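To start, the structure under review is shown below, and the notes come after it.
For this view, one protein chain was removed and the others were kept in their places.
Right, subunit A next:
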Amino acid sequence: MAEVRAEMVANVWKVLVAQGDTVEDGDTLVILESMKMEIPVISEGDGVITELKVAEGDVIQEGDLIAVID
């Protein structure tokens, strides 16, 4: 099981996956936006998204949980 967490304070611009989706290493899960920069959040392994904790438009803090991949 892998937890994907935010590396910085950001707005959630795009959510590209849904709970239950199968993802591979390198897939983009969500795109964050902070200080006029798009920051893709990438899956670091293969698996299924068991939890998706963010929605488009959310403001998230550094360390917040974005998704759990099992």
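FYI, contacts are C-beta pairs under 8 Å (C-beta built on N, C-alpha and C of every residue); 3 or more make two chains touch, one makes a residue touch a chain; residues count from 1.
What we mean here is this: contacts and distances are computed from a predicted model.
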The chain missing from this complex carries, among "biotin carboxylase", "ABC transporter ATP-binding protein", "Nitrite reductase large subunit NirB" or "Acyl carrier protein", the UniProt name "biotin carboxylase"
Return the single residue from A:7, A:25, A:44 or A:70 that touches the missing chain.
A:7
Pick out which of A:1, A:18 or A:37 touches the chain that's been left out of the picture.
A:37
Hidden partner chain, residues of subunit A it touches:
7-11, 33-37, 39, 59, 62
